[in-house]
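Rest of the complex left out; these chains stay put.
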Amino acid sequence: MTDAELAAVVDELEREPTGLELAMYSVMWSEHCSYKSSRSHLGRLPTEAPWVLVGPGEGAGVIDVGDGLAVAIRIESHNHPSAVEPYQGAATGVGGIIRDIFSMGARPIAVMDPLRFGPLDDPRTRYLFEGVVSGISGYGNAVGVPTVGGEVVFDECYTGNPLVNVLCLGVLPKERLVLARAEGAGNLAVLMGSSTGRDGIGGASVLASAGFVEGSETKRPSVQVGDPFEEKKLIEACLELLDAGLAIGVQDLGAAGLSCAASETAAKTGAGMDVDAARVAKREPGMNPVEVLTSESQERMLAIVTPENLDEVLVLCDRWEIRASVVGRVTDSGRFRVYDGYFDSVGVPGANPLPPLGDDPPEVSSDREPVADVPIGSLGDGPLYHRPLAPPDDLDVRQAADPARELFTRFPPGTDLSGELLDLLASPNIADKSWVWRQYDHQLFLNTVAGPGGDASVLRLKETEGRALALSVDGKGRFAALDPRVGAQLAVLEAARNVACSGARPLALVNCLNFGNPEHPEVMWQFSEAVDGMGDACRALGIPVVGGNVSFYNESHGVDIDPTPVVGVIGLIDDLVSPPPGIALREGDRIVLLGATRPELGGSEWATRHGMRDGRPPVADLAAARLLHDLVAGLATDRMVGGLHDCSDGGVAVALAEMAIAGGVGFRVAVGDARTCFSESASRVVLSVGPEQVNEVLGRASSAKVPAMVLGDAGGSDLRSDGAFSVTVEAAERAWRDAIPSIMTATSDVGY
Amino acid sequence: MSAMVGIVQFPGTNCELDVQHAVEQLGGSAKILFHTEHDLAGVDAVVVPGGFAHGDYLRTGAIARFSPVMESVAQLAAAGGPVVGICNGFQVLCEAGLLPGALQKNAGLKFLCESVDLRVESTASVLTSQARSGDVLRIPINHFEGNYVCSPETLAELRGEDRVVMRYVDNPNGSLDDIAGIRNAAGNVVGLMPHPERASDAMLGSDDGVVLLRSLLAAATKRSALLAS
Amino acid sequence: MARYEARIDVSHLPGILDPQGATVERALPALGYTNVTQVSVGKSIRLVVEAENEGAARTQVEEMCHRLLANPVIEAFDISLSELVG
């Protein structure tokens, strides 16, 4: 906490804060909890649409998907904890995001995990990659929420600071929607779930709001261990509570623990809240109120219940074998007060309870003076910063480079690019990710019509007549480094394009904004640009932003990561009668490319593999994108194609190769020279079209004003582009499939 | 009245509603049996479904097998009633001693969620009566502990008595003798690691599991008729 | 009544494959440890039991091992007890 912030606290209280008050303000006013550097920018994002039931600012965004059903969605980062302890960091990230979803009354049905690491040739990176994936697998599978898709990117800028983002989606009958609200003086706050330990104390502020120094011992005590079994029971108990109408609201305990959860629920209604630290079940004896109120122990929820319902609530919790105790009471004081020994076990204030077994009697129990007493809104009303913005000094120089020109000199027309293609397919960024997602239960609930491995994941909604959701997560850090505004737009375009490929129309977007140190004006400039770019793209496509998360201080040794806005787009398919076409090429089909190809190699995978990180990112033509998405969604819905695939990393050559591998069939096409083979021009989709449907497809494209070109035909056992490359499907598949497993097994030198 | 399949739910179980959905899609009836229940009233067959009963802590199935409901399941099994354990349910049945052997961590020490090919080896079980021996079914697995082990004597017995119900065509987890599922001597108790309910709808990629679920429904119906007469 | 700390070592029965031990053993040479063999990974359980005397404590812990803490089909166990004073 800065001196100015401390002065603001003294102003607010008109006295010096107590130790507990100071601790609460310092976690609640941390960057992580208060968004003090980002709030002034986030207002520029569009958030409204008729189907948005709950926008940003609550536990999760909620949208109406029809048939009486709503969907809750949210994304969060757990970058810093995962850098300290990858398994538990990732595991508790999954646990946290799932709690956000069921606290809204939604049953969590899917997780997605956009991940970023340094290059895999570094042993520490392999250790982090292995640990993070096992953590997501270990927690997600056991808690019973399938991980249906995600993203893995390897780039040197993440070596010291990996990114672990997790998205969760839940469904709920519209009438079960609850907002975490504490209303009605005399109502009780019941703490459910795990006991409160010293783990994670100061976690939010310490880990997420300061630069991460590798191997820093001091951060270790705050490592939290996830308990997916406890969380599974909490999901069932909380949903049953809400179904039975036994709770007015439930709130998860996340960053800043009980101080945040208890004060926030009451602040939203203008009520007050008294909390008794002595009533909180503690894991270790001798914990003081500061530790109790700021602990970030996992798997805890706070339910607001009426005194009449208390017994039934306790019985229900007992049936699910979870601990539950009254720890607070709603008041109309407008204050957040913490006592240490004030309630009896049913929440009657003024009693002098026995301390929990093993604890010494609280020293201040008898005088019943609060150990903290603050205006309830003030904790959540942190400072607001307008930090200085400035583009990086080297931006002009970086943008002036043109890798296309240089690569064209090195690989003039006529060069055999077969080796280049195989090398790209074996790049961990492009290679098969099934080593990752095979470790995730991606099928639970029998909804997964299209799981990981294609463009968007498609989940049917069994509760409806044929509705389905399509989901995709994407981030384009390298493009954003070259132009954060365009990079953010390209991320939105790619996610929306993936969703369109399954025949869905986009409904909403959530974002996770991973940036460096906000005290660097370059980082704040990148942030501001990215917010504007994202806003523009969302407006152009008509997609409201229903939630987000900001993660700053992603840096190591003073070097910031590339700005990495990650987005998740959710789309709706109205009537899913059969699985969407998928990405496989079909023998005998014609191959059609939609969208315009330009020699755009700045920030591309191919250029990066040749050591060129500079240039300009591809153009993000928002209007053209919208036309393409509408056309593609229609073609997919009407089953006009046998297969279709979004064209992104590695360009059209890689997209075609992936389609060939999926279909087990080769192709013969003409895609031009190196610049067009591997260009990453945005807003392109490759189609596999039955010969009898080609004319209609081309006709539809032309009336939609989308450029379309027949590239060639599917068939045979070779991938061939005249004058460019020729490799067997088998060789391509081997390069693509073996890359990650062979790195991960040949070098099982992982250690702590 | 159609036969009723009871599906056991321990804390941590997560496939109970999936099994119920698949059974109901096939026209069967199913209800959830909470682990604290002693009484299987009205149930003609029991499925112990997949998931992570009690978090899989200590050992998979170790704590679950002491649940009150398991006593009744053992009685049903002893009386010849159909009892099928899928994945975590298989692990629970082994711990409970209703099936021999145990399931250890996969040889690769990784959780595996993928479709595998299974060869039907024995049709003398409530789960495979409608399949043909030698049929190859494509059904997803979803486990960390699917690596079947038992003593050499037990293995000899399983082989000698045609009690290996299904084998992996391409062993994914190091399982002894490629075992994916086994049965008791009478054939009314079966455990298997793969999830037939996940292969019960072409929309999800495969309906090869339907023949197994139909076999189970047929066994339940037979038992219900037997009890009625 | 006295209190005893039990430390229970649960290991694989001989002849039962130990996938974790095998994996660790395979990983060691890459880390430069070429002189390590016979790696096995089991469980170590600690608990405190209240009993009349050490004999009673041991009997109970043994029973708990047979019933719950170890699986006799694949595991062996070894118990060491020490009295807690104060």
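In this document, chain identifiers A, B and C correspond to the written order of the chains, with residue numbering beginning at 1 in each.
Quick note on the criterion: contacts are C-beta pairs under 8 Å (C-beta built on N, C-alpha and C of every residue); 3 or more make two chains touch, one makes a residue touch a chain.
What you see is a predicted model, and the numbers here were worked out from it, not measured in a lab.
The displayed labels stand for chain types whose copy numbers in the whole complex of this file are A x1, B x1, C x2.
FYI, only the chains that are shown with their structure count from here on.
One finds 30 Å separating the Cα centroids of chain B and chain C.
With centres set at the average Cα position, the gap from chain A to chain B is 36 Å.
Inter-chain centre distance (chain A to chain C, centres taken as mean C-alpha positions): 41 Å.
Looking at chain C, residues 23 sit in touch with two or more other chains.
Taken in their complex, chain B has these residues touching chain C: 58-59, 62-63, 66, 94-95, 100-102, 104-107, 109, 147, 149-151, 174.
Taken in their complex, chain C has these residues touching chain B: 16-17, 19-20, 22-23, 43, 68-69, 71, 73-74.
Chain A makes touch with chain B in their complex at residues 134, 137-138, 141-142, 144, 227-230, 232-233, 236, 319-321, 434, 437-446, 448-449, 460, 462, 576, 578-579.
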